[in-house]
Structures are given as C-alpha cells and as structure tokens.
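Heads up, one of the protein chains got dropped from this complex, but the rest are sitting where they should.
Letters are used for the chains, namely A, B and C, taken in the order the chains are written, and counting of residues starts over at 1 for each.
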Amino acid sequence: MSDAARVDTPEQAAFREHCRSWLAANHPGEPPVRLPQSAIEIMNSDQMDFLQAWQKSAYDAGLVGCDYPKFCGGGGHTDFQRIANEEMIRAKTPILPNVIGLGMAAPTILNHASDELKAELLPRLLSGEDIWCQGFSEPGAGSDLASVQTFAEPTEDGKWVINGHKVWTSLAHFASWMIILVRTDKSHKYDGLSYFVVPIKSALGKGVTVRPLIKMTGELGFNEVLFDNLVIDDRMRLDELGKGWQVAMTTLLFERGAGNLDTPRAGGMTSKASFTTSVGAVVKLAKETMRGGKPVSDDPVMRDKIMQELVKEEGFIHTSRRARVPALTDHPMRIPLQGKLQVSEMHQRTANLAMEVGGAKGSLYLGDEAALEGGQWTLGYMNSFGFTIAAGTSEVQRNILGERVLGLPKSK
Amino acid sequence: MSDAARVDTPEQAAFREHCRSWLAANHPGEPPVRLPQSAIEIMNSDQMDFLQAWQKSAYDAGLVGCDYPKFCGGGGHTDFQRIANEEMIRAKTPILPNVIGLGMAAPTILNHASDELKAELLPRLLSGEDIWCQGFSEPGAGSDLASVQTFAEPTEDGKWVINGHKVWTSLAHFASWMIILVRTDKSHKYDGLSYFVVPIKSALGKGVTVRPLIKMTGELGFNEVLFDNLVIDDRMRLDELGKGWQVAMTTLLFERGAGNLDTPRAGGMTSKASFTTSVGAVVKLAKETMRGGKPVSDDPVMRDKIMQELVKEEGFIHTSRRARVPALTDHPMRIPLQGKLQVSEMHQRTANLAMEVGGAKGSLYLGDEAALEGGQWTLGYMNSFGFTIAAGTSEVQRNILGERVLGLPKSK
Amino acid sequence: MAQPKNFGYDDDAAALKSQAEKFFNDRLPVDQLHALVAHDSTPDRAPVVDWKPEIWAEMVELGWSILTVPEDKGGLGLPLVAVAGLIEAQGKSACPSPLLETLNVGLVLSHCDQADAGFEAILEGKSAALAFADQDGSYEPSSTQVAEMGGKLNGTAYFVQEAGKVDALLVAAKSAEGIAWYWVDKVGAGVGIKQDAIIDLTRDQATVTFTDAEAVCLGSDACKAFNAAQPAILALLAADVVGSGEWLLHTTVEYVSVRKQFDRPLGFFQGVKHPLVNVMLAIDETKSLAYNAACAYDCGEPNTQKAGHVAKASAAETADFSASRAVQMHGGIGFTWECYVHLYFKRQMHSKALYGDAVWHRAKLADIVFGPVAA
Partner (left out) sequence: MAQPKNFGYDDDAAALKSQAEKFFNDRLPVDQLHALVAHDSTPDRAPVVDWKPEIWAEMVELGWSILTVPEDKGGLGLPLVAVAGLIEAQGKSACPSPLLETLNVGLVLSHCDQADAGFEAILEGKSAALAFADQDGSYEPSSTQVAEMGGKLNGTAYFVQEAGKVDALLVAAKSAEGIAWYWVDKVGAGVGIKQDAIIDLTRDQATVTFTDAEAVCLGSDACKAFNAAQPAILALLAADVVGSGEWLLHTTVEYVSVRKQFDRPLGFFQGVKHPLVNVMLAIDETKSLAYNAACAYDCGEPNTQKAGHVAKASAAETADFSASRAVQMHGGIGFTWECYVHLYFKRQMHSKALYGDAVWHRAKLADIVFGPVAA
C-alpha cells in the first residue's frame, strides 16, 4: 500500500481504487504523435485532439473536477482531486490540455461568477471540450499587471465594447474562451479594472484576431490577441464594477500554486514516455551517459552537483508537504507563495544540470538521434525560462515574498 | 629575472635593485608581538610601535611615497611605487600601518590642498609618524554618504566650529589627523558639504572624543569620534566651499582602488609569517589537511571548489593587469570600479573555503593550537565582512557599476 | 511505517515547542545571553565555558533531557519530530546547554545492546556527550583514537561538544572485540578536558584525553549504533540551524525595515530584499528536511539514512548563508561585538561542519543514490 493511500478515508480509498482500475483499463497508451512537455506548447491539432480526447475520457470517468459542485459539472466531493492527481501521475498518463482553464479560469469562476454562469461554463471547461486562455499581459503590462490598457467601454444598451492588445496568451489559438482583465476607468490604476469571461473562438474575425508567437524553442505556445470593438454582455463580467483587480488576484493565487483547491493534474508522460524534469531523471541520465570510458555517475564532482539538486528537490517536496501542517508553518502565505518561484527555478537548474551531464551532447536538439532523451532536456531548459518569466518573473516573486511574507517595504 | 623586472626602464631597474638589497639587509624579521591581518585591526601600542618603526625605516630608504613630489616629502619619481610595492610584497615585509593616510588622505591632499598644506602634512604622513583616519560615515550616513549631518559652522573670525558624530573610524585611536566630510549648508544635500583635514590627537579631550568599537572578531579597529565645538582654521579646508562632495569622490576613488596613483603597499607577513588570504594558501592548506586518512587535496569535489576560486583569482589578477591596456578595455571606469567589490568578495569566499577545507577545525579560533593557521582563516573570514561593508557595501558597489559603467537608471 | 502527512507533528509537539520558546525567552533573552557569553571580547583569550547551570537544571526538571530515552526504558514516548521542535526553539534562543548532546547520547544508546546504565544516568538528570571524533574531525566511530583494554580507556577524543558542561561521556573506543561505546564519568580519574578555543560563544567543545579511565561498555557495536542514530542526530542539528536561522532572518528583516539610507528603508531595495527572501527559502528548505528526517526516523522508514544526510547537507548551507547575509545586510552595525548578530553568526559557522559538512553528507548521499564509485 502506498504512503499516500494510508491516510485515505474509506470513501477516498474507494475512489482511489476506482481511479486505479479505470486508469489500468483506459490509459491511452503511447501517443501516435510527438507530444509537447506541457500543454502550453501544443502546436497542432493532432496533438490537441489526442489530449482533448484524453481529458474528456478522464472527466467522464470522474477523475477531473471531482471537488467541484455537481451543478458545475463536478463530482461534488471533497479532497478527491488530490487522489485522482496522484493516481494519474503515478500512471504516467498524458497531460491535461486545458491547463489554463483548470488551473486559473475554473477556480476564479467558482469564486466569483453567478451560479448561472458557473453551470453554463464549467462542465465543458472541466471536460476539456472548451479550451480556455488568459488575457492578462499586454505589451506594456507584464510584471506590472495593473497597468493594463485594454479598454472596455459601456454601451447604451448595457453591454461592453472591448478594444486592446493582449500578449503571451497561451493556448489562444485553440481556445473557445478567455478570462480577461480590462480597464473600465482610466483615472484609477488598481480600482479601474474589470474582469470578464469572453467567448473568443466564436468571435474570430469578428472583433478578435489571434496571432501566434513563436518561442525561442521554435515551438508555438502563446499568442497575441487583438480586440477590435468586440461587444460583450454585461453578464460575462465577474467583478463588482471596478473590482477586477481583486478577481485577478484569485486567478494569480491559483496560478502561483497558492490556491485552496487542487488543480486537476495528470501526466509525466511525453513523447518519450519516461521523461520528466526531475533529479531522478538526471540520476538516470548520469548513470547512462559515458565520458572517458566511465559513467558520469562515477565522477565525484558531478555526483556532488546532482546531490545539490536532490537536496533542493527534496526540500521542495517536503516544504509543499509542510504547507499542510499549520503547526509547522509560520506566516500562512510563506510556503504557498514560494511554489511557482521554487518549481520554475528548480526545473531550470535541473535541466541545465542534465545538459552538463550530457557534455557535448547538451546542445543536440530535437530530431538528433544522439540528443539527450531526444533533446527533451535541451528543450526543457529553454522552456524553463517561460516559467521563470511568466505569471510574475522570479524577480517579482521575490518582491511578493519579501513584501507579503517578510513585511519588507514595497520596492516600487 | 622576474616577470615584472623585464619591462623596467634602466632607472626603474636600478631602483628595484636598491629595494631588494635594502630589504635583504633591513627586513625587520619575525615581529616580537602578534600582528593583525591588516592595519585597521591594530589593537595596541606594541603593535603600532613596531609597524610605525617599520614604515619610517622604509620611508627613509625611499620605498614609501616614491612617486610624490619632493617638496611633499616624496621621492619625485614616476612609477617607482609600484616597484617598491612589488618588492616589499615579495620580501614578505610587515604591512604599513598608515593605510588610511597613504591610500586616501595623501592622494586627496595632493589633488586638493594648497602647496603649503601639502608640504606641512605629507612628509609625516608618508613616514608614518602621523597616523591618519577618515571621518566620513555617521550613524545615519553609511552607504548614503551624502547625508552626513556633522556640521561645521563659520565663526566671525573666519574659523569653523565642528559638531557631530562619526563612526567606523578606523585607526582613530592612534591617529593624529583626520580627513573629514562635514555639512556647511543644510539646504542642499550634495552641494552643502565641505572637506577638512583636522588635527584630532592634539584636540583629544578638547573638543574631540574617541571611543573604540569592538568588532565581531573581538578585535579593535574602528571607533566613534565625537566632535563638540572643535574650532578649526579655514586653511584646513580642501574644497571650494560647498564642493566637499567632489573632494570626497577623490578619496573614494582611491579607496575603491580606482585612483591613478599607486598606493604604497607592503606585507603579506603577519604573526604567522607565511599567511596570506590567497587561493595558493588554500591549496597549501588542502595539501596539509587530512580527512579520512587522505589529504583534502585528493578529494575531487574540494579540488573543484578550490579551482573555481583559482579561476576567479586569476581572473581578477589579469583584469587588474588589463586595466592598464586601454585597447583592451571598454568604459574607462569599468575595471577600476570593480576592484573593491571583487577583492572583498574574493577574500570572503576564499576564507570561507579555507574553513571548509578545515572541516571541524574551521571553527577553532585564535589561541587554539589546532586551529587552521592559528585561526587566521577564521579571523579573516569574519573580517572579510568589514571589507564587503565598508567604503560602500557590495550592494552599493553594484549600483555604482550598473549606473556609471552600464548606464542603467539610478536605483534611488 | 509510512510517514504521516503531518510529519507526526501533533498538538503535544506544538505545545512543547511553544513551551520551550516561552521558557528560553523568559530565562535567557538575547541581551542576557550576550552579557553571559560575550563579556570578554579578547580575541585570543583562553576558552571558557559560559552557561547557566540553573537553567539547565530547570530543563532537566521539565523532562527535556530524557526525551530520547525510549519509552520502555523510562522515557516519555514523544516522537523525534517533537524533540526537533524543542531544539529549533533552543537554536532560536542560542541558549548554552548540554541538551542537544544529551539527547544525542540518548539516541545512540537507543541502538546499543546493553545501554541500561546509560539510560538510568540520563533519567537521574545526568547530562552526557558523545566522544568519538578523530583529530581530523571525522565524525565516525570507526576512526576513534581511543582504545579500551580491561575496562580502561586510553587515547584522545576530539571535537567533543559541550564537554565543559556534561557529567558523563559516551566514548567510542577500539577493543579486541571491535569498536564499542563506553560510559565514562567526566569527573572520574584519568579524564583530561582541554577546552578548545572555538568561535561559537554559545557552545563549548573540548579535546578529551583518557589515561586509564574507568569505563563501562554500553554498546558492543559502536558503528552500527551510531549509524542507526545518525539520521536523528542530524535532524536535530538541522532543527537547531533552522532556529538560529530564523532569529537571524527576523532580526535582519526588522533592522532593514527601520534603517534608512537614500531616504528609504534598506528593505525597499531589491539588493537587500531578494537576498533576504533567499535566506527565507533556504531556512524553509532545511526546516522541511529536518522534520522530514525526524519523521522518517520516527517511522523507521527505509530511506531514513538518506533523509538524515539530506537534512544536514541542507543545514550546512543554510547555516552559512543565513549567517553571512545577516551580517552583510546589517552593514557596519552587524559587524560589531555589541550587536547580537555575531552570536548567531558564530553559532551557525560552528554548526556548519559539526557532524559532517555539506560536501561530506552529499558524498554519503551519492553513495546511497548512485552506489559507491567503482574502484
């Protein structure tokens, strides 16, 4: 019996058993296409179709959205998603493609939308039939999110007209819906914002233009989205007028891994079924990689470097675990607000270290048969910068921790 | 023939020969007292007497102040001090005790004082008969030097009355003179400062109080100096009234190692005649220190760590060398402004690494016979923080480099 | 036993920690600590043992010294995670005491085959320390430079912690049958204590020489017992580093929130803020790993050895980093004897290599993860 299983309630134990048997029977197996390392790098509809089909089947089996209310299309349970996640990760399933929807849009909608809107939007979000994207960043508003300029102007018939330019919009080229932060009042920075859900796919060519941006890896992943007089109903607004910033904070809290609801998470499998960015994978790589007639794992300096990362990784794992023990935590946000910073920098260092293990092979890329794990480490290292930059750069994360947890004066 | 000697002019070659033969005959030998690692840690008059006698004899032999004009008590030569320094370091002489005088006061006086004042002050400064100290920092003005509050008020008969509180004043308990930055106008921050030379020893108990501060090492080294209505002649002012900041910049330039005049430098010898904070010394320590029946120098991980520092040290040495080759430099201040930051952080890392080489012995201190080099490394590590803090913390140094060399916007 | 999600850190554990924090705050606030241990700043003074035996007597009275005596031997049955909380509180106070060493002795004895006399002494309120390191600072009983013959010890044990405070020593010594643990009364004949001059003013350390010293064998396989106890010893030391680290962090945060330069509190500047956040992250890492190692030990997990090495490898780095940044961010004032920061700085520097430094623990860890390097 696994560690995790030991503290399950009887209901949870039964659910875990359900997950296991369903996954054993329904794991989609080796994919027919090369899959990206994360959902935001999905490049083509072959990849998306495969992953959407997988999310739908997992949803239908009750493994996605288990802790959401039934009227929202969820399972109506408590603390079941964690179990489903553990089992999906354990089973090395593919990833769930609707990451922005599940991780950010859904909890924000659950916390701020009307019941009517919840019932309308959440079922197809959880099932992955509707892919969601997030319209926060703009050319002039990155880390300084509150300076967004995309403007929503009220119409005489109680609707809104949106004009503006969003960037770094992951998955927009597949998305049906967008959560968007817009300005409704130019005279107040933080108090002049509103927060909408916007159907973008249906408006393509009719007020919405999506232009893909190519990442330094050569992959697609995010987009520019332009709004040109897009008209939208007032019922799509989630905030009390002018309180959009507060709603956005809910989204960011979940984006930074500090929300109180488990985000459905699956995967660990990519095109190379065994590949994950973990120190364990570097250990394996070091054992398999030869240099000067000996495995790299026999080099004491490389052993030391890898163990340094192992200590960091173990620290992160047990810090996440400690977050659930109030008696062993200090400030309530001290651990939750670390998550995004720590994970992103850890993956960056780990992927870089793997490239060092590979030596001259470190710069071989996708498509080279001698590349490290098919080039996945090199790809992963480059993609890691997406994570140390997006959703508040590491620098901004350190400000947040210094200011909100340590109580240091604001740096701006 | 040494590397350095190869490019000497005939005059320089003759001078170098003079230095060598004089040092061979006049090296003061093993000192009768425990000597500190640097002049600013001189604790008692036994130490000071020994070192002052040494500076006086080196001065009399023409090894100190060689590049100062003759009317200032100098040798009137060009590029001789560098040679004298090389030879004194090579001969492992004791240090010169009047470091503040030689490194900061003398070049400032040379650049800003009247000829009369130069002739009056510099001979006894260069000979070490007068020890000098620097009154810049105050309780509220550390890195933000321009916020000094010590006030000089003009009297009716053209003199000045000084009141205020200086801190971190190295050597003040031995000093005859102080260079001091004071405020003469409260309405302008940078333009309201003046710069004086002040005879403090003669004023002790008559307007000047010196209180020693004890460092974390337990050593003395710096002091608080209180001014209570000290009257001082206007001829002791070095600046055009209100331009004290510009004079202070000359001092800081030399303090940060970026001056255009070689500061007389000797030593390398301390109470343990062989001790210097260098990677070479760590290499030696690693060879001599046993762990698990083998020398630490056989541990590949420690070898790698020591080589990391060797690379840094070599980099610093050759960057300093490169500073003299305009064709291989970029911005003229790019290398000069690095010196203080690089040396202080290098010594900090090197001393820390030596403690790691020592393992459990790293926390043994002065007076323990099993301590690493008599505890000098451990002492040196703690003292290294004096250097990463004083004269502009490492953080301030990075601002200066970012702003003056890279042209980045000011951080304040 | 698998590890409980909450590290087994229950209400009793939390209560013990609050009690300890209150106790140390009350008995030895930092100004009194400074007066106690920093009264003489002479750098090359002869080593002294500055502590308050009356505080220790109270700690014994509270039952803290017997917390690693097994329940069936008369102990209190608290898990090691609870003890880690106590030690974290002691680390935060930097209170000089033989608590940690006495607990370490209890841990080693718990894996000895004839330890009853040792437990009895601890239950009676005696304090004790481990004596086994060699001249080079190898913390492995196999390298002990003490030998036993006919119930008498001869030789020298190095780097003995709190030797100036304890009543007894648990000594690893080589005998004809192998290396065993022996109990020695510190004030007995043939025991010579030479206090080491260490930078840490809040602890003491000595070189202990045995000359036909009377000894009672308590454990016939010293290496086995030590190896079994080691993860627990490392978990507690890591907890101490966390406590001292938190003190350094919070004291520095307070200082930079008040101290102004360039018309701003220092903490406004990211050059100050970001390093302090990094210190916080380092402390959190070590804290999680300390409690994880303690919990693994409590549960008898197969990965307990690994957890112990990970905890101390992290603690060694955190000790160094938290100490260094605290002095640097305090600027000039942090560099003075009168500022309390140096007490904790020095304590952290001492903890860094104690019971093995980061490189050593990572090498042990690599041997577990990769297997030993092929010869």
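Descriptive notes on the structure:
In the analysis below, contacts are C-beta pairs under 8 Å (C-beta built on N, C-alpha and C of every residue); 3 or more make two chains touch, one makes a residue touch a chain.
Treat the numbers as computed from the prediction; the structure is a model and nothing was measured.
Contact with the chain not shown here comes from a single listed residue; of A:I89, A:L213, A:L241 or A:A258, that residue is A:L213.
Per the touch definition above, the residue from A:K56, A:K243 or A:R291 contacting the chain not shown is A:R291.
The residue touching the chain not shown here, chosen from B:M88, B:I335 or B:L372, is B:I335. Touch with the chain omitted from the figure is made, among A:T250, A:T350 or A:S394, by A:S394. Summarising the interface, chain C meets the missing chain with residues 269-271, 273-274.
Touching residues on chain A toward the chain that is not drawn are 34, 137, 140, 142-144, 147, 167-168, 213-219, 289-292, 299, 301-302, 305, 348, 352, 355-356, 358-368, 370-371, 375, 378-379, 381-382, 385-386, 388-390, 393-395, 398-399, 411-412. If you put the missing chain back, the residues of chain B touching it would be 2-3, 6-7, 283, 286-287, 294, 297-298, 300, 303-304, 306-308, 310-312, 314-316, 318-319, 321-322, 324-325, 327-328, 330, 334-335, 338, 341-342, 395, 398-399, 401-403, 405-411.
The rule is simple: only the chains that are shown with their structure count from here on.
Our note on geometry: chain B versus chain C, Cα centroid distance of 39 Å, whole angstroms.
Residue positions of chain A touching 2 or more other chains, listed in rising order: 300, 304.
Counting partners per residue, chain C has 264, 269, 272, 359, 362-363 as the residues that reach two or more other chains.
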